[in-house]
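My questions will all concern the structure given below.
Excluded from the complex is one protein chain; the other protein chains are retained at their positions.
== chain A ==
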Amino acid sequence: MWVVGSVCCREDVSWALIYQFVFDHLRAVPPVRQDLCVQGIREEGLGVLQAAVRFYVYAQYRTCEHDLCDFDPYLNMKHLAETLSLVITLYRESTKENTAVKSRNICGGEDISSFVQCDTCDRKSDDSDSESDDVNESKITQDAVASEKVNSASKGAPESEGSAGTDMTRNVTEERGKRCESDEGSEGSGSSDPCKNTTTTITVMVESGEGMEEEQEEQQEREQQRREREKKDKEEEQERREREKKDKEEQEKREEQQKREREKKDKEEEQEKRKEQEGKGEDKEEEWQKRERKREKLRCEMLKYSPREEAEALNLLVNFGQAEAIMHVLKLPREIRESRLVWTSLQMNLTWLNNNYHRILRLAPLLPTLCLMAIYYHLTTVQRRALSILSCGHSSRGGLMYSGEDLAASLRFPSITTLLDMKTTRVDWIDERLASTVCRWEIFYFLQVKIYCSGWQGEPTTDSAFSCFINRSEVVPR
């Protein structure tokens, strides 16, 4: 770590010499791995290997302009790939050890380890939800049982008292009337008025034996009943009228609301039309600003990554487009796979399967500097393929109908001059220039990239010249 950290920061010696020195020292690292694992100091070993990976990635970018005698890109890439696969294997083994230890310590399988697959996690979460639902359901059933008991008690009391006797029946009617009122929820009706059903079924039992008095009493009672019925009918009519009024009022309210909503929509449409008439540029600016804010957020989120996430993302970007790397990441635990950095790198790989160059070139600036250095090697291939697709898709009668500046912007070149270096815009000529290896050196020479390293704890460093290449971002150092 001292070699990589302090030696690399020296500016009195040429970078070529520094690279050779560090490269020779790092060649001793992989055979030490077995000893590190046996001795149980795996974390330190991982740290050393990961620092080596960062060095190779950085050197791959920094030294791309140098001659073959100073820097062999093939050897560097080979060592990078080997060290990276070692790091990934070590992380995988430590993950399996952790799961084995946790499964031994767990009783009854209630505790969930962080590396259990999503299916079991979902099942566990479903179980926990079902447990809480069971608790709620038990409460509900208890409440229901209690209410049933109350109802049965209240119903049973009048039934048990019997049907004989006027006083008893009147009491029954009053109680039933009260219950009916509480069931209906109606307010303002007298407590003495019984429900319809109960009045039809209830019969007053009279036990007197005298005839005429009984008849008069009966007539009086019948008249009372008629009056009561008439009163009820009137009240029902009043209730009906009140309900109709309420319904009408509600309908009117709804119609008013709908009118207001229509008016609002019309206003909004008018505003939109005005905006369109005023100028689409303003909308575009607003949209661009929104996107920039979103990207800024994403960029900040992407700076927060663990060493494992960095290693997995670098693996994806160094082996860009390779099915094995993508399948390996797809089988990772969800929390690592769905971290912002790994997710973005995975999306770039998956969209490349469908040749969606635009999304790759749009996502690339969001990456931290180290990851950008890992992917730059493949960006030329992406740009070359993009140019051939554009030339096929936009060509009309044999010519590429595409503005030069827009072309440079969409392919993430600083300007059209770096793309062309000539005045003509013939696609064939551009394609030939891009196909040659000289073009790449010219681009970076023009950019005059200067990158200063400051420590090897994953802190990104940038220079403004880099932003020309990525065209938008300024990676915020930690």
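Throughout what follows, contacts are C-beta pairs under 8 Å (C-beta built on N, C-alpha and C of every residue); 3 or more make two chains touch, one makes a residue touch a chain; residues count from 1.
Just so we're on the same page, contacts and distances are computed from a predicted model.
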item	value
Protein name, per the UniProt record, of whichever chain is missing from view ("NADH-ubiquinone oxidoreductase chain 3", "Pyruvate dehydrogenase E1 component subunit alpha", "CDAN1-interacting nuclease 1" or "PCI domain-containing protein 2 homolog")	"PCI domain-containing protein 2 homolog"
For chain A, the residues touching the chain missing from this view	93, 96-97, 100, 117-119, 291, 294, 323-324, 326-327, 330-331, 350, 353-359, 362, 386, 388-390, 392-396, 401-403, 406, 410
